[in-house]
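Missing here: one protein chain of the complex. Every other protein chain is in place.
Now for chain A:
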Amino acid sequence: MSATLIPVSPPAVVLAAVQAAVEQTYTRFCGDKPTVESEMQADHDCECVAGIISFFGDAAISLAWVLDAAVAPVLAQKFARFPIPFDSSEMGDVTGELVNVIAGDVVAYLEARKFHVKMSLPTVARGARLRLMPDKGVSVSHVNYATRAGKFWLRLAAQVD
């Protein structure tokens, strides 16, 4: 007998952990504090790169951190300390590392609040008008940010069994 999947919103503690980790990491490297523009799914009509990583344990959650083509090279250069063009193979590599660092912060933040998750290896997608499609029954939350360099978005998809 197969388990029934019940869609749930990502737990508030996970969303708070992800937002704190992303905002702190961005500010640490780029200097300015990103501002939340909206929490609606938006059609991002631009070239972008997404670092995607999953958490499993007390909840099953997928995080995508999507950076537009203006902000990605700025953040990548600040993180790696050498220039990385948006269309280079190294951009995928560094985006994976960035989301991996964020995931480490999220796991530690949640662990301190007795919410136990482990993280997967990261994957990366790059494209124009990138729209990630959730499986049926999966609930998705979005947070859209603006920065001095450009825009980025968070996408959290969650389900429990």
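Keep this in mind: a residue touches a chain if its C-beta (ideal position, glycine included) is under 8 Å from a C-beta of that chain, and two chains touch if they have at least 3 such contacts; residues count from 1.
The rule we apply is simple: contacts and distances are computed from a predicted model.
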item: Undepicted complex member, UniProt protein name, chosen from "Phosphate-binding protein", "ABC transporter permease", "Response regulator" or "cysteine desulfurase"; value: "Response regulator"
item: Option from A:67, A:107 or A:157 whose C-beta touches the chain left out; value: A:107
item: Residue, one of A:30, A:119, A:143 or A:157, that touches the chain absent here; value: A:119
item: Residues in chain A touching the chain absent from view; value: 25, 28-29, 79-82, 84, 90, 93-94, 96-97, 100-101, 103-105, 107-108, 111, 119, 121
